[in-house]
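One structure below.
Of the protein chains in this complex, one is absent; all others appear in place.
Up next is subunit A:
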Amino acid sequence: MFFHIYLDRNLQLHPRHFGPHLRDKLIAKLIQDVEGTCSGRHGFVVAVTAVETIGSGLIRDGTGFVTFPVKYQCVVFRPFKGEILESVVTMVNKMGFFAEAGPVQIFVSNHLIPDDMAFQSDDVPNYKTSDGSVRIQKDSEVRLKIVGTRVDATEIFCIGTIKDDFLGLIGDPGGAT
(Lines give C-alpha, C1' and ligand atoms only; values in the text may rest on other atoms or scores of the structure.)
Protein backbone atom coordinates (compact mmCIF):
# COMPACT_ATOMS: atom_id res chain seq x y z
CA MET A 1 0.00 0.00 0.00
CA PHE A 2 1.25 3.54 -0.74
CA PHE A 3 1.39 6.34 1.76
CA HIS A 4 2.19 9.99 1.51
CA ILE A 5 3.95 10.92 4.72
CA TYR A 6 6.25 13.40 6.34
CA LEU A 7 9.70 12.26 7.30
CA ASP A 8 12.68 13.86 8.96
CA ARG A 9 16.26 13.42 8.10
CA ASN A 10 19.56 15.02 9.07
CA LEU A 11 21.59 15.68 5.93
CA GLN A 12 25.30 16.27 5.99
CA LEU A 13 26.53 18.51 3.25
CA HIS A 14 30.10 18.98 2.15
CA PRO A 15 31.34 22.55 2.46
CA ARG A 16 32.11 22.69 -1.28
CA HIS A 17 28.37 22.91 -1.98
CA PHE A 18 27.98 25.98 0.11
CA GLY A 19 26.94 28.74 -2.21
CA PRO A 20 23.93 30.14 -4.04
CA HIS A 21 22.54 26.67 -4.94
CA LEU A 22 22.82 25.25 -1.50
CA ARG A 23 19.13 24.47 -1.27
CA ASP A 24 19.01 22.67 -4.62
CA LYS A 25 22.08 20.70 -3.76
CA LEU A 26 20.51 19.75 -0.46
CA ILE A 27 17.33 18.52 -2.12
CA ALA A 28 19.26 16.62 -4.75
CA LYS A 29 21.24 14.93 -2.03
CA LEU A 30 18.11 14.14 -0.09
CA ILE A 31 16.53 12.48 -3.08
CA GLN A 32 19.67 10.56 -3.80
CA ASP A 33 19.98 9.36 -0.24
CA VAL A 34 16.39 8.49 0.42
CA GLU A 35 14.65 7.27 -2.70
CA GLY A 36 14.76 3.52 -3.13
CA THR A 37 15.74 2.81 0.40
CA CYS A 38 13.68 0.64 2.63
CA SER A 39 12.95 0.97 6.26
CA GLY A 40 11.03 -1.66 8.13
CA ARG A 41 8.95 1.02 9.73
CA HIS A 42 7.75 2.92 6.71
CA GLY A 43 8.47 0.63 3.83
CA PHE A 44 10.11 1.55 0.56
CA VAL A 45 10.57 5.24 -0.11
CA VAL A 46 9.35 5.63 -3.65
CA ALA A 47 9.64 9.37 -4.26
CA VAL A 48 10.26 12.62 -2.44
CA THR A 49 7.45 14.94 -3.32
CA ALA A 50 8.27 18.09 -1.37
CA VAL A 51 10.73 19.49 1.07
CA GLU A 52 8.88 21.11 3.90
CA THR A 53 11.52 22.86 5.97
CA ILE A 54 15.24 22.98 6.11
CA GLY A 55 16.55 23.90 9.48
CA SER A 56 19.61 25.92 10.27
CA GLY A 57 22.80 24.00 9.65
CA LEU A 58 25.21 23.00 12.33
CA ILE A 59 28.88 22.85 11.59
CA ARG A 60 30.41 19.58 12.78
CA ASP A 61 33.57 20.01 14.78
CA GLY A 62 36.72 19.00 12.98
CA THR A 63 35.27 18.08 9.60
CA GLY A 64 33.60 21.17 8.27
CA PHE A 65 30.52 19.21 7.25
CA VAL A 66 27.28 20.93 8.03
CA THR A 67 24.25 19.01 9.30
CA PHE A 68 20.83 20.24 8.13
CA PRO A 69 17.67 18.87 9.69
CA VAL A 70 15.28 18.41 6.76
CA LYS A 71 11.59 17.71 6.92
CA TYR A 72 10.16 16.35 3.72
CA GLN A 73 7.14 14.73 2.20
CA CYS A 74 7.43 11.45 0.38
CA VAL A 75 5.54 8.50 -1.04
CA VAL A 76 6.27 5.19 0.61
CA PHE A 77 5.26 1.72 -0.38
CA ARG A 78 4.57 -0.70 2.41
CA PRO A 79 3.26 -4.19 1.55
CA PHE A 80 0.74 -5.65 3.98
CA LYS A 81 -0.60 -9.08 4.58
CA GLY A 82 -3.74 -9.65 2.56
CA GLU A 83 -2.85 -7.03 0.02
CA ILE A 84 -3.29 -7.77 -3.68
CA LEU A 85 -0.33 -6.88 -5.86
CA GLU A 86 0.53 -7.17 -9.50
CA SER A 87 3.99 -8.46 -10.05
CA VAL A 88 6.45 -9.78 -12.58
CA VAL A 89 7.87 -13.27 -12.29
CA THR A 90 11.64 -13.25 -11.99
CA MET A 91 12.49 -16.87 -11.38
CA VAL A 92 10.71 -20.21 -11.46
CA ASN A 93 11.83 -23.40 -9.74
CA LYS A 94 10.20 -26.52 -8.39
CA MET A 95 9.71 -24.91 -5.00
CA GLY A 96 7.63 -22.12 -6.49
CA PHE A 97 8.43 -18.84 -8.13
CA PHE A 98 9.78 -15.42 -7.26
CA ALA A 99 8.14 -12.25 -8.42
CA GLU A 100 8.78 -8.55 -8.03
CA ALA A 101 6.26 -5.83 -7.47
CA GLY A 102 8.32 -2.71 -7.77
CA PRO A 103 10.95 -2.85 -5.13
CA VAL A 104 9.45 -5.72 -3.17
CA GLN A 105 10.34 -9.33 -3.74
CA ILE A 106 7.66 -11.95 -3.35
CA PHE A 107 7.96 -15.70 -3.19
CA VAL A 108 5.07 -17.95 -4.11
CA SER A 109 5.64 -21.51 -2.96
CA ASN A 110 4.21 -24.39 -4.94
CA HIS A 111 1.67 -25.01 -2.16
CA LEU A 112 0.17 -21.67 -2.91
CA ILE A 113 -0.08 -22.29 -6.60
CA PRO A 114 -3.36 -23.84 -7.69
CA ASP A 115 -3.31 -27.60 -7.54
CA ASP A 116 -4.04 -27.97 -11.22
CA MET A 117 -0.83 -26.20 -12.15
CA ALA A 118 2.24 -28.37 -12.29
CA PHE A 119 5.90 -27.56 -12.50
CA GLN A 120 7.48 -28.19 -15.91
CA SER A 121 11.24 -28.28 -16.01
CA ASP A 122 11.62 -27.34 -19.65
CA ASP A 123 14.42 -25.13 -20.90
CA VAL A 124 12.22 -22.38 -19.57
CA PRO A 125 10.97 -23.70 -16.25
CA ASN A 126 7.32 -22.92 -15.74
CA TYR A 127 4.06 -23.81 -14.07
CA LYS A 128 1.23 -24.67 -16.35
CA THR A 129 -2.19 -26.23 -16.28
CA SER A 130 -2.76 -29.63 -17.81
CA ASP A 131 -4.55 -28.12 -20.80
CA GLY A 132 -1.75 -25.59 -21.29
CA SER A 133 -4.07 -22.59 -21.22
CA VAL A 134 -2.26 -20.97 -18.33
CA ARG A 135 1.47 -20.88 -18.16
CA ILE A 136 3.57 -19.02 -15.63
CA GLN A 137 7.23 -18.56 -16.46
CA LYS A 138 9.90 -15.92 -16.12
CA ASP A 139 8.63 -12.44 -16.95
CA SER A 140 4.99 -13.45 -16.73
CA GLU A 141 2.76 -10.94 -15.03
CA VAL A 142 0.95 -12.33 -12.07
CA ARG A 143 -1.62 -10.97 -9.69
CA LEU A 144 -1.07 -12.33 -6.24
CA LYS A 145 -2.09 -11.89 -2.66
CA ILE A 146 0.40 -11.37 0.11
CA VAL A 147 0.01 -13.92 2.86
CA GLY A 148 3.11 -13.20 4.86
CA THR A 149 5.72 -10.53 5.24
CA ARG A 150 9.10 -10.46 6.82
CA VAL A 151 10.12 -6.99 7.83
CA ASP A 152 13.70 -6.35 8.82
CA ALA A 153 15.21 -2.97 9.57
CA THR A 154 16.26 -2.45 5.99
CA GLU A 155 14.42 -5.14 4.12
CA ILE A 156 10.93 -6.34 3.42
CA PHE A 157 10.21 -9.72 1.93
CA CYS A 158 6.83 -11.20 1.14
CA ILE A 159 5.16 -14.52 0.62
CA GLY A 160 2.37 -14.54 -1.90
CA THR A 161 -0.32 -16.83 -3.11
CA ILE A 162 -2.14 -17.20 -6.37
CA LYS A 163 -4.46 -19.85 -5.01
CA ASP A 164 -7.56 -17.78 -4.78
CA ASP A 165 -10.25 -16.29 -6.93
CA PHE A 166 -9.10 -13.76 -9.53
CA LEU A 167 -5.46 -14.37 -8.82
CA GLY A 168 -2.88 -15.76 -11.18
CA LEU A 169 -1.61 -14.98 -14.64
CA ILE A 170 -2.64 -11.60 -16.01
CA GLY A 171 -0.16 -11.21 -18.85
CA ASP A 172 2.26 -13.31 -20.82
CA PRO A 173 5.90 -12.30 -21.04
CA GLY A 174 6.33 -9.43 -23.38
CA GLY A 175 2.72 -9.52 -24.40
CA ALA A 176 0.41 -6.57 -24.01
CA THR A 177 -2.11 -7.22 -21.33
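We adopt the following convention: a residue touches a chain if its C-beta (ideal position, glycine included) is under 8 Å from a C-beta of that chain, and two chains touch if they have at least 3 such contacts; residues count from 1.
In the analysis below, contacts and distances are computed from a predicted model.
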| item | value |
| --- | --- |
| Chain not displayed: protein name in its UniProt record ("EKC/KEOPS complex subunit CGI121", "Elongin-C", "HTH TFE/IIEalpha-type domain-containing protein" or "Vacuolar protein sorting-associated protein 35") | "HTH TFE/IIEalpha-type domain-containing protein" |
| Contact with the hidden chain (one of A:87, A:105 or A:137) | A:105 |
| Hidden-chain contact residue, picked from the options A:28, A:95 or A:124 | A:95 |
| Contact footprint on subunit A, counting only the chain that is left out | 91, 93-96, 98, 105, 107, 109, 111-112, 114-116, 125, 147-150, 157, 159, 161, 163 |
